[in-house]
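Every protein chain except one is present and positioned as in the full complex.
Right, chain A next:
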Amino acid sequence: MQTNFTAEQLADPHVATSEKILRKCVHCGFCTATCPTYVTLGNELDSPRGRIYLIKDMLENGRPADAEVVTHIDRCLSCLSCTTTCPSGVDYMHLVDHARMHIEATYRRPFWNRLTRNILAAVLPYPGRFRLALKAAALGRPFAGVLKRFKPLEPFGAMLDLAPRSLPKASGDAGPGTHPAAGPRRGRVAILSGCAQPVLKPEINAATIRLLTRLGVEVVAPTGEVCCGSLVHHMGREEQALEAARRNVDVWLGEIEKGGLDAIIITASGCGTTIKDYGFMLRLDPAYADKAARVSALAKDITEYLTTLDLPQQEARGLTVAYHSACSMQHGQKITMAPKVLLKKAGFAVRDPAEGHLCCGSAGTYNILQPEISGKLKARKVRNIEATKPDIIATGNIGCITQIATGTAIPILHTVELIDWAYGGTKPAVLS
């Protein structure tokens, strides 16, 4: 597409990057078809092509964001389905990231919206605060219905709905420290502890560490790590996100110096997408650009890493697994086959639900900030999953697990929990 930027505008490296992205778009419209919000709302303004055009118009005119643009950008799940579809290679992810930064810098949100986002940014990335908040939510649950009747308070109602009825105990198995390989060591990796996941499902990293150490891999859970930053990154709070990225880069480079790392293992694909992008996010920081690129190159989803270990074929277990590919897995990281190959090798019958490219509506904090669209996508996702008549649902992202679990009675697990079980680990508790 033709663009109209002045040389002065292009001196801003963010604008220069966005201009290059916009130039690749040929406005063919393919992306509309696989966009969850366009499919749900039927309005081009809520499609990638519409958003690209809104962003282009805003940036070209050097305008502050306005309520209309914010509405349509906020409705974007950042599922990146459009980037899988786009034949022209438009890097929508970095374009919408830039738009969100621009919104955060130039637009004052209405009070309740501001408050909700401030709370989310102040609580979710911190496991201690998050745990406390979830305990409080248990008390607040009876008020969810009342909150949802008042539009600006809907997100609070959604939060209460999503909060689990009881919290698992923090798992000692996955705490900071070094978990030595059982038997001869064939590798050494770091594992991202994460922020919300260890509070909601500590068993995921516990299973990962058990599995990897059993397979001869030393796993270190470094101290000093923080949330990967994706949560605030998707809110356009870039300084906060970059601060988190820098801290993690320092921690992991420290580990590399101590004993070398074959990979940084991530068990939440949402975090994986962001950590793999650290190199881009910190490209303008001369002190960190190279270090961040190094970290991004080492970041691996657990299923990517397991594929390199060449696990043996196991006997059939007579269990059908519907594999739900998280958007951050299939669109963000383009990992599509590895999890299914692993599950099949582990002895499960694997089903691909229809419309697998569509988001479940979780999308980070989307199910809290956009409960209506999120609810529709959840219902559609659950319908497609249940149509495959599975015994178990497997996926690779904590957000999807939480979202889908509130819509179906079929047990949903992280892929690695099933792999761990199939290769000598304990049976996941929900299956007993």
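We take it that contacts are C-beta pairs under 8 Å (C-beta built on N, C-alpha and C of every residue); 3 or more make two chains touch, one makes a residue touch a chain; residues count from 1.
Definition applied: contacts and distances are computed from a predicted model.
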Identity of the absent chain, which is to be given by its UniProt protein name, from "Glycolate oxidase", "NADH-quinone oxidoreductase subunit H", "Roadblock/LC7 domain-containing protein" or "M48 family metallopeptidase": "Glycolate oxidase"
Hidden partner chain, touching residue among A:57, A:239 or A:290: A:57
Interface with the undisplayed chain - residues on chain A: 1-3, 23-34, 38-39, 41-45, 49-50, 53-54, 57, 66, 68-69, 72, 85-90
